[in-house]
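With one protein chain removed, the remaining protein chains of the complex are shown where they sit.
Chain IDs A and B follow the sequence of writing; residue 1 opens each chain.
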Amino acid sequence: MVILKAAIFLALLAGFLSVVLVLVSKKFAVKEDPLVGDVEEALPQYNCGACGFPGCAGFAKYLVESRDPGALCVPGGPDLQKKLAALLGMEVKAATPTVAHVFCKGTNSKAKQDGEYFGIQDCVAADLINAAPKSCPFGCLGLGSCVEACAFDALHVVDGIAEVIEENCVACGACVKACPRDLISMIPQGPRVVVECRSKDKGAGVKRYCEVGCITCQLCVKKCPENAIALTDDIIVIDFEKCTLCGTCIEVCPQNTILPAHFVPEKKEEPKEGTA
Amino acid sequence: MSSATMGFPKGGVHPPEEKELSLGAELVTVTPPKKVIVPVTQHLGRPSAVVVNRGDEVVVGQVLAEATGPVSAAVHSPVSGKVLKIADGAVIGADRVPVIEIMNNGEDTGLDAFVQKTVSWKDKSSFLDWIRDAGVVGLGGATFPTHIKLMPPKDATVHTLIINGCECEPYLTADDTLMQWKPAEVLAGCCIMAGVLGISRILIGIEDNKPRAIEAMTVAAREGTYASFFDGDVPSFDVQVHALKTRYPQGAEKQLIDALIHRKVGAGKLPFTAGVVVQNSGTAYAAFEAVAARKPLIDRVMTVTGKGVEKPGNFLVRIGTPISEVVNAAGGAKENLKAIIAGGPMMGKSVKTLELPVVKGTSGVLLLTGEEIEEYRERECIRCGRCVEACPVNLVPCDVAAFAEFRQWDRAGKAMECVECGCCQYVCPANRYLVLYNRLAKYHWRRLQK
Partner (left out) sequence: MSSTKLILQSSPHLRDDDSVRRIMLTVLIALAPATVASVLMFGTRAVVVLVLAVLGCLAFEAIALKIMKKPLMPYLTDGSAVVTGILLAMNLPSGLPWWMVLVGALVAVVLGKQVYGGIGSNPFNPALVARVFLFISFPTAMTTWPVPGSDLFGMGADVATAATPLGVLKTDGLAALMSSDSNLYMNLLTGHVGGCLGETSAIALILGGLFLLLRKVISWEIPVTFIGTVFAFTGVFYLVDSSTYADPLFQILSGGVMLGAIFMATDMVTTPVTRKGMLLFGFGCGLITGVIRLLGSYPEGVSFSILIMNGFTPLIDRYITPAPFEDKGGELQAP
C-alpha cells in the first residue's frame, strides 16, 4: 500500500510540474527566426573565428539579420556557400578554395644555425629576444606557434620548419595571425608553383645561411613566359592567376627555391615531390 | 662619506661576483678598426635621421645622424674616412636595423679638435646643449638621452643628483675601472650635470665590492680635485660617496633611489617625483668630455670577460668597432666558448656572433664557457614562492608566468611593472623561464591594449 501511495503521489507531482513547465515555456518563449537555426546547422561548427565572430552561432545570426553578401565562411568551402545561398535566397560569392602555406623550406639541414635556443617553445618569445637558432632573420623559427594556434591539426613542425597538412586545413587563418615572421599565407588549393622563401636579404646574405633561400637573382622574373612573376617588396611573388604551371621558373631557379605542388612539371628531368 | 652600508630593502639576489677576472689589468685602448659599423639609432627614443650619403668623406666627430626630436640623440663618426654604405645590418638584439658603414682611413682627422680645456662656469647655460649635441646617452645600458633626464618638468623640484656607480651586474668592471682611472673627471662631470640642474647635492652610490673605486672617488670628492677643471664662479657642491651593500640589482635606478634616499618610485613614475635625477658614472664622464673637450660620444669603456676569453680586461673602444676586434685585443676567444652575452649575465642579451658593432650602450661582452653557463631547461612550477621573495618590485613572477603559459594575456597585465632584472629566474629551483614569460606577456598585453 505504501508503494501505491508513493507512486500516486509521484505521478501527481509529475503531472503538476509538467503543466507548470509547459505554461512557463509558453510564457517566456524567445521568438527566434527559425532560419537562424537552419543556417547555424548548415555551418561547419568549427567555431574557428575565421569569419570574425567567436562562434558559428553568432555568425548565423549576423548572416540572417544582415544578409551581408560579403560575409563568408571560408572553412565551409563552396558547398556550404551554395547551401547558404539556397537557405538565405541570395547571391553568395563563391570564394576560391584556399589553403594555408608556409613560405620557407629552410629545414635544419639546409639553413645554418648559430646556436641552440633555450626558452619557451614559442616563436614570438624566441623572436622577441632575438634568440632564434637559425641565422636567417626571415625563416621559419620552427617552434610551432602556428601548430598551437591550429585547431584542426593541420600543421606540424618537421625538421625545423612548419608544414601544412592540406587535407586538414580549413583555411581559417589562425596560423597566419600566429606567425611572428609573416611566413604563412592562404593560397589557392590545387596544382601551383610557389617561391618557398620570403627573405628580404640580398643574395650574398642569403647564400651565407641557407641552401634553398631566394637570392633575388630574378632569373624567374625574366624567364616567365606569362609575366606572372614579380619582385614585390624585395620578395619574389608568383601571381597564381597568371601562372600556367609551365615549370620554366622551377628549372631556372639556381637555389631550388621555386617548387611545384600537386603536379609534376613536364620538362623537369627529376620531378620533385609535391610540397604537401 | 658615510661608512654605514646601505642597500635597497626587499628582494634581490647575490650571484657570484666574478669581477676579479677582468679587474687589475690596465685599461687597453683598442686601435680603431679598418671598418666601423655605426647603427643609426643607439638610444631609447625616436630614431635618429641619417645626414650623410654613401661615398661621403667624414671626419672624427662629424654628425652621421641627427636627433629627430627632443627624446632622440645624435650619432657621430668615430673615425675619419669614407661612408661605404648605409644599409640594414645586424646589431645586438636585432637582425636588421639601419647602419652606416665607414671605411677608416686611419688618420683620425678631426680628433685633435677635441682638446680638453678649462671649463668656464660662465658658460653654464650652454652645458645642456653641449651634452645634447655630443649625443650623450645613459651608458649604464638603458641609453636614454642624457639631456632629457637633465630637464625636469616644470612642476618637479629636483634636489639631488644620484650617480650610479653600483655596477651591480656580475662580471662587469667598466664603471669600476673608469672611476679608478679618472675619478676627478667623473666627479667634474657630476658637477656639470648638477650645475645644469641647478642643485648642489650629489650622492654617489658604489657597491662595497669596489673598494678602490670608492677610495678614488672619496679622495677626489674630499680633495676637490675636480675644481681644477673649472674656472669662474664655481658653486660649492655637497658630494657624498656612499658604499652600498653588494646586492643585485642595487644599480637599478629605483632600487638605488630607495637605497640612498629611502623613497620608492612606483611603476610608471619617474625619479623626478622623488626629487632626484639618476645618472650613471660613465655618463658623467661622457658629459665631462662633452663639456670640457666638446667631444662627442665616440668611444666608451667596456669590459670583455669570462672564461671563454684569453685575457679579460677593460677596453676603451670606438663606437662601431666590431666586438670581434675587441675580443682580439683581449687575446681572442677560446675554443670551448659556450655563450656570448652582450651586457651583464643578469640582463645581457645572448648574441649569435661576434661580428656585431659596439654601441653606446655596450657596457661589456661576456664570453662564457660550459663552466660558467648551463643549458637550463624549465620544468613545472612548484609554487615555492622564491621568485616572490626575490622580486625587488613586489610582483608575483610565478603568477605572470602561469598566465603567460596558458595564454591568458588579459590577466597578465602585472608584467608591465616587471623590470626584467632576472632575480626571480635566478632563484627558481624549477628553472622556469620567468623573465621570458614576462616579456612575452608584455608583448601580448601591449597588443591587447591597442
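Definition applied: a contact is a pair of C-beta atoms (placed from the backbone, for glycine too) under 8 Å apart; a residue touches a chain by one contact, two chains touch by 3 or more.
No experiment lies behind these values; they were computed from the predicted model shown.
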item	value
Option touching the unshown chain, where A:F59, A:F103 or A:F118 are the choices	A:F118
From B:A184, B:L197, B:V393 or B:A441, residue that would touch the chain that is not displayed	B:V393
Among B:H76, B:K149, B:K210 or B:K338, residue touching the chain not depicted	B:K338
From B:A87, B:V219 or B:C384, residue that would touch the chain that is not displayed	B:C384
Residue among B:I92, B:L203 or B:V317 that touches the chain left out of view	B:L203
Touch criterion as defined above, residue of B:T321, B:S350 or B:S363 at the omitted chain	B:S350
Positions on chain B where the hidden chain makes contact	2, 6, 13, 15-16, 170, 203, 240, 242, 254, 260-267, 269, 273-275, 333-341, 343, 345-350, 352, 354, 366, 368, 370, 373-376, 379-386, 388, 391-396, 398-399, 417, 420, 422-423, 425-431, 433, 435-436, 439
Residues from chain A at the interface with the omitted partner, ascending	113-119, 125, 129, 131-133
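Here is the rule we use: only the chains that are shown with their structure count from here on.
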item	value
Centroid spacing, where centroids are CA-atom means, of chain A and chain B in whole angstrom	45
Complex interface listing, chain A residues touching chain B	114-116, 118-120, 122, 124-125, 128-131, 135, 137
Interface residues, chain B side, partner chain A - complex	90, 93-96, 349-350, 352-353, 375-377, 405, 433, 436-437, 439-440, 443-444
